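Here's the structure we're looking at; comments come further down.
Only a single protein chain was left out; the remaining protein chains are all shown in position.
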Amino acid sequence: MLAPSAVVLGVFVLYPLGRAVWLGQQRCDNFGNNCRSQGFGQYVDIFRSTEFQNALVVTAKFALITVPLGLILGVGLAVLADKYLRGIAAFRAVFSSTVATSVAVASLMWLFLLQPSVGALANVSWFNSLFPSVKDPGWLQDPGTALTAVALSSVWAGLGFTFILVTAGLQGIPRDFYEAAAVDGAGGIRRFWSITVPMLGPTLLFVLIVLTTRAFQTYGEVDLLTDGGPQPQDSTTTITYFVYGQNSPIRNDAGLQAGAAVLLFLVLLVLSAIQLRGIGRRVHYGD
Amino acid sequence: MFSSRRLLSLLVVAGVGVAACSSGESALESGVDDATTDAPVDATTPDGGTGGDTDTGADTTAMPTTTVAPLSELAPCPTEALADAAGPIDIVFWHAMASDLEPPMVALTDEYNASQDKVRVQLQNQTGYESLIDKYINAGQNSRPTLVQFPEYQLRSIADSGTTVPAGACIESSDYDTSAFVPRTLTAYQYEGIQRGMPFNVSNPVLFYIRKVFEAAGLDPDDPPVSLEELRAASEQIVSSGAAPVALVLDSGPDSGGGWFLEQWFGRAGEPFADNGNGRIAPATEVFFDNELGVELTTFLQSMIDDGLAVTVGDNPGGLDAFLKLADPTTPGAMTMATSAALGSVIAALGGGLAPGLGPEDVGIGPMPGPGDTPQVQVGGASLWIVADKSPEETAAAWDYISFLLRPESQSQWAAATGYVPIRTDALDLDPVKTTYATDPRFAVPFEQLLSGVNDDTANAPVIGPQREVRAATSRAMAAIFAGADPQTALTEAADASNLLIASYNDRN
Partner (left out) sequence: MATDLPAGVQGAVDTALATVDELPESTDRGRGRGRDFDAPIGWRRAGRYLLLALVSFVVLFPIYTTVIAAFKPSDAFFDHPLLPGPFTFDVIVDAWTAGNLGRYLLNSLVVATIVTVFQVVSAVLAAYAFAFLRFPGRNLFFVLFIATLLVPLEATLVVNFDTVDGLGWSNSYLGLAAPFLATAFGVFLMRQVFMTLPRDLRDAAAIDGVGHFGFLWYVAVPLVRPTLGALALFGFLGAWNQYLWPNLIINETEMNTVQSGLRVLSRSNLDQPNLVMAGTLVAAVPVVIVLLVFQRQLVRGLTAGAVKG
């Protein structure tokens, strides 16, 4: 019974990972041939190189923006739409709509909004006076704001997904808890923090892990919006873009690419372990 | 909450800790001993046969003579095999002509397929050079097509791979007459004295400007600036007369400004960008753009920005940002340098109401400005390569198709339908391009500037292994300089990075 899944996952995930681990300590020519082993010290070299460190910092910053923001907005929207009101289904549909957008679609929508010369947002005068950098030099062109702009497009694209997950989680909280608390005199905010949040525990943990994993694997948005970010700071070069991007210095060496990708996996492994241990333990299961 | 504060601080600590253990070295230096990556590395050509010295001084007269592998040792091109071949030979051609470049490509191929029954060409549009290159590299011997279109910067990389048949072998074996070719288009694809690919779609940078703004500033719209001094003077006049808030729109993208301002302008000024005959005679081992000329050129651009005459639109990832700046409703620019391949669509766009009050005739096209008074450009675009280790019939068939594509009639058709220029002068005498150039001389500008200027190794584009990555390094430097950094420092940094890239490439290939 395990066989179908195990075979596919083994062949297409575990086996390549193993090969990548081996490849990551080699240096190859442009065509991926003539690879020469350099020893596993190469992993340390790659990890400590300036480009990888920069990519790591960029990716971490990106995650620090998208994960909390995505979580807060997802929960906020779900709670907002959690009331029995007429027509609430329409609002719920709207809030989930971004799940229909793929990375390519969402990024392109935002590319045209943010274009500094002719973009929709850049030419709205009141928006312009609030945020002059959207026109000059443009949010995607200013090294200080580029990463945030890309993060925004990513958060927007993920809203639908988090909204759906958290809404489903909210459905599972029995109303009686709220009623009882209300009878005891607890106000809306108190009820939120004492009931909703703890009961949402498993859902929130799941969303947290998914959002973090997605954030660390960001590629498409960067490829379509900034090509690695305003030079010379490489402000939006995430680790994945460092491995596969058009202008990456390691794109001609399959060995270095594999090494960096494996390092990404290790970083994710450590992060997930931290999240599961640090937060998972405090999550409330069942009633 | 869930001690998200704790998680946050954990992450921050991890981040700081991790950042603190940066080694300050590039990823390219991973794994290998320092000894082999000290830049510059002595050039050791793969087959060990270079007769020249690898003197890396800027002296361009001591050119090493090449004794690298003669044509006979490379993959052969048995063009006569087609004559005896039975039945139609099917060949696959991978190209990257996307959106409105595709129909002319299809039309030419259909014409070829219909005109004879020995060869049938199947087109596979890979839509972009980058994905085409990736697929080619990853495809094993069996999955490669017969004919590929590679962009100009892949010359060394593909030549080194040994996976293609040098076009020179085909020219020899079929006695192909290249006398009508524009010499520069052929030399662009020669490496170590051998013709590697055949030019096909040629474009180069031109100056796009708004004629109305020129008129309003009191400049002659039929006489755009050619030298750097003229460029500066024209810009000053435009801004001071109020015709436009900013005159010149610059960008630092690797496919445009970030590469051109150094590569193209060095060629025009007659100075080598890299050693060993600009990397054409023997593998390049170092770059020279951080010298006086480089500083001079970049300081010129920086001062234009500082004096309010020019503005930069950044890395221009989609290629459209510079054009869109010309159409900016509040602070439009007046001129920009961009690829001639965009000629048709820019004129159509501006005619379509992109910039209010402007029509298609308001776009002026001039030769690319640069050092010196004579226009001179390097060949851009892409070329055709026959893949090696195919059957003799297939190789011959591919060459037959190439010859068709390079006929004067085909070139005339191709040039008229796209923004590319014909690679041979006798195509000019044929319609449709003859009429096109006569009725709209703007389209003739990129062709004319191809003919002018010197045609030696220094004047032609540098040939470097990791050319794209080196362009990424120079564009980084350009971006920094546009933002106000000291030109010498920025250029030296980029030169060091480039030398490291080159050394790493030479070491591995």
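Some notes on this structure:
Order as written gives the chain letters A and B; numbering starts at 1 within each chain.
Just so it is clear, contacts are C-beta pairs under 8 Å (C-beta built on N, C-alpha and C of every residue); 3 or more make two chains touch, one makes a residue touch a chain.
Just so it is clear, the structure is predicted and the values come from calculations on it, not from any experiment.
When the full complex is taken into account, the listed residue touching the unshown chain is B:S345, out of B:S161, B:T178, B:S345 or B:N455. Only one residue from A:C35, A:L71, A:A106 or A:A146 touches the chain missing from this view: A:A106. Between the chain not shown and the residues A:V118, A:A146 or A:L208, the one that touches is A:V118. Contacts to the hidden chain, counted on subunit B, fall at residues 94, 98-100, 124-128, 131, 134-135, 138-140, 143, 145, 318-320, 323-324, 327, 342, 345-346, 348-349, 352-354, 356.
Residues of subunit A in touch with the missing chain: 1-9, 11-17, 19-20, 32, 77, 80-81, 83-85, 88-89, 91-106, 108-113, 118-120, 123-124, 156, 159, 164-165, 167-169, 171-172, 175, 178-179, 182, 188, 202-203, 206, 213, 216-217, 219-220, 224, 240, 243-244, 254, 257-258, 261-262, 264-265, 268-269, 272, 285-286.
Note that in this section only the chains that are shown with their structure count from here on.
Between subunit A and subunit B the centroid-to-centroid distance comes to 35 Å (mean Cα coordinates, whole Å). Those residues of subunit A lying in contact with subunit B across their complex are 25-32, 34, 38-39, 41-42, 45-46, 48-53, 56-57, 60, 64, 68, 111, 115-118, 123, 135-138, 140-141, 197, 201, 204-205, 225-227, 229-232, 246-253, 255-256, 259-260, 274-275, 278-279, 282-283. Residue ranges on subunit B touching subunit A, taken from their complex, read 1-4, 6-8, 10-11, 15, 18-19, 21-32, 130, 137-138, 157, 160-161, 163, 252-254, 258, 312-315, 317-318, 321, 324-325, 327-331, 354, 465-466, 468-469, 471-473, 475-480, 490, 497, 501, 504-505, 508-509.
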